[in-house]
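Missing here is one protein chain; the remaining ones are kept as they sit in the complex.
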Amino acid sequence: MGQFVYLTFDGLSRGLVYAAFALALVLIWRAARIVNFAQGAMAVAAVYVAWSVTNATGSYWLGFVVALLAGLVLGVTVERVVMRFVDHSSPLNGVVVALGLVLILQGALGIVYGNEYQPVQTPFSRDAFEVGGVALLSRYDLFVFGAVGAVVVALTLLFTRTAVGLRMRAAAFAPDVSRLLGVSVGGMLTLGWALAAAVGSLAGMLVVPTELGVHPTAMDVVFVSAFTAAVVGGLDSPIGAVVGGLVVGLLLSYVSGYVDVTVAPMAVLALLVVVLLGRPGGLFSSSKARVA
Amino acid sequence: MKRIATAALAVTLLATAGCTGSGGGGTSGAAVPGVTDTEIVVGTHMPLTGPAAAGYSKIAPATKAYFDFVNANGGVHGRKISYKVKDDGYNPANTQTVVRELVLQDKVFAILNGLGTPTHTGVLDFLKTNRVPDLFVASGSRSWNQPDKYPGTFGFNPDYTVEGKILGTYVKENLSGKKACFLGQDDDFGRDSLAGIEKILGPVAAKESYVTSNPNVGPQMGALKAAGCEVVLLATVPGFTALSIGTAAKIAFKPQFVVSNVGADPTTVGKTLGAAAPLMEGLVAANYLPLNTDEANPWIQLFKKVNAEHNGNAEFDNNVVYGMSVGYLFVQALQAAGKDVTRDKIIETVQKNGFQGPGLVPLRFSAQDHSGYAGQQLTKVESGKAVYFGTPYTTDDNDGPVAAYQGQAATPPQNGVPAA
Partner (left out) sequence: MTDVRTKDAVTAADAPVTARRRRVHPVIVIAVGAVLVIALTYVLPPFRNYQLATVGAYLCVTAGLTVLTGLNGQLSLGHGALMATGAYTLALTQNKFLNLPLSFAVAVLGTTVVGAVIGLAAARLRGPYLAGLTLAVATVVPSVTSTFDETFNSDQGLSVALDPPPETVPMEQWQAWLCWGAALVVVLLLALLVRGRFGRDLRAVRDDETAAKLAGVDVARTQVLAFVVSAACAGVAGALFAVLAQSVSPGAFPLTLSLFLLMAIVIGGLGSLFGALWGAVLLVLLPTLSQSVGESTGSQRLEGNLALVVFGVVLVVVMLAAPGGLASIRMKTRFRRNR
């Protein structure tokens, strides 16, 4: 029983990070119809910036804020400087450019910071509270829950309750009409990238300290899990991203704990196959899958 | 026709690349590849990029720094050592390419200290076919010790089974009656290590494994805790040692950790643990080279000097000590092989053995045995530093006894360069 409870919380905690990261992917997909394969590398870049700031000033929180800002700036830069000029006649082009960005970012980070794992500290203790000998949650897990929860609420409010959110949705789904109605479609696109990159940076800040530390490739595995989560949930659905993230996190945790850690990626593949064969557009696909 | 023209262009491009590239090595005209009157060229493959580069990427520069130090002191038999370091990113496919480049194009005399079990296993046959000496492989796999099959290949590290037996002996003598468990990497490292441990302790109470591609050992540590383990033996790389210790603390699981030398460097592990570094206190591990923090050791003094003069004063951790020890051993072998060195001669010289260097235990090299150091001595972390205790042990990878080694430690020569 203790084992089950522990695995559940471990899975939830990681699942929420996947959820945040999947949300970032969904944001860009909805805005630009691009799966941003550079999301992981961009998040790592932001974590490195935070690492530098924290090391220089000794303040975790200053680094944290700077990381989110760096994410925003990076998102704007990537959209304005590169993605805007991609020929969208084939959906592949965006994917390939994003992969090119991954290489550039990982190489550049390696040149600047070296290919060493640099430890990143957590703002709160990771020692779990115990109840009757069963380890439950740590303060840090609570921080992760709170941070991801806040992002989900904020994004929901943004898209459903504000004029900017409405414009962003309009620009994404009916660009020509929106432009006629005076919406700055390009500006909304940039905003979408900026927001997504900031959310991705947050996910990076949350997950990196729990693993080996920051490294140019630190988010590769997280990216694969989060992408799986987004696909399982349905790329058009923010709710799907959150649910998908939690499902993937729990699945990985249970399979590693009860079966074997080496089996975990196969379990994820099996989950994908089952979900996609049942619903080719993901669990929360609202409309029918887009043709072609 | 345009298509054919394109193909012709592509082919010409390749051909030109071939012509410009091949000019580099082998212009000596001497009978021995990579050796001229003034230079001897050796090469290696190392992960300089990618996730496996952490820590290991410091080894080759340290070896190179020691060679530069020797070169500045006149070289070996009048020859300067040139060390070509190729990045393989720990990807066996890349290792294939870079080793061929070193051998076929750069015409190196030997491959020195190629790092990694999966990476280096793939080039054994190629090196054998081309009769290239394959010296001091940087891994504790038993594959390097196959003199009949691979006569030119020699190990450096004590093999993982030897280490497992020594760690097992510590547990048996000092922690008997406690429930001993195991967490290891899911490859030869973990398997050989566990084999050695179980030769001494019998079956462990619980065993778990991890894969490097999944940096979360939460489930495994949870299982070990649930099994009531009191001693946990780790066959882990440094990052995973830190993860295991950190994760255990997180779930209020405080066993005695006994760690393989591979993953026990307190500098590396401590850095990853960060503020949680005090958790390492009391950690037991083993080593066979002088420790980087042992300022009084003459070898460390020598290596620190070389590090300052030729390695840009890189952070002095045990990877640097390791790299320089490899360099020292290779220079010893070259000195002993004499001025008219050939590939056969260097292999013969290494087999003759008798090298006295920084190692705490002798090297096992002989005509029948190509494995590296014969044993290890235990260390314990005290106030953040590893210190040796007890005596060194030697043993074999079979059922031989674990015996205390009484030999005296050697001291480095006055000028830091081994004599001929």
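Note that the chains are named A and B in the order they appear, and that numbering of residues resets to 1 at the start of each chain.
Going forward, a contact is a pair of C-beta atoms (placed from the backbone, for glycine too) under 8 Å apart; a residue touches a chain by one contact, two chains touch by 3 or more.
Predicted, not measured: the structure shown is a model, and the values here were computed from it.
Chemist: Have a look at A:57, A:93 or A:156 and name the one touching the chain we're not showing.
Modeler: Touching the chain that is not displayed is residue A:93.
Chemist: Can you work out which residue in A:5, A:62, A:82 or A:166 touches the chain that's missing from view?
Modeler: A:82
Chemist: Spell out the interface residues on subunit A facing the chain that's missing from view.
Modeler: Where subunit A meets the chain not shown: residues 29, 32-35, 37, 82, 84-93, 95-97, 99-108, 110-111, 114-115, 171, 175-176, 179, 185-186, 189, 220, 224, 227-228, 230-231, 235, 260, 262-266, 268-269, 272-273, 276-277, 280-282, 289-292.
Chemist: By the contact definition given up top, give the residues of subunit B that touch the hidden chain.
Modeler: Counting over the whole complex, subunit B touches the hidden chain at residues 1-4, 6-8, 10-11, 13-15, 17-18, 21-22, 48-50, 53, 57, 61, 85-87, 89-93, 96-97, 100-101, 104-105, 117-119, 121-122, 124-126, 129, 186-188, 211-213.
Basically, only the chains that are shown with their structure count from here on.
Chemist: Where on subunit B is subunit A touching in the complex?
Modeler: Touch list, subunit B to subunit A: 48-51, 53-55, 57, 186, 208-211, 213-216, 218-220, 222-223, 226, 239-240, 242-243, 246, 249-252, 271-275.
Chemist: Along subunit A, where are the residues that touch subunit B in the complex?
Modeler: The touching residues are 2-3, 6-7, 10, 14, 110, 114-121, 126-128, 130, 135, 138, 210-213, 215, 217, 221, 252-253, 256-257, 260-262, 264-265.
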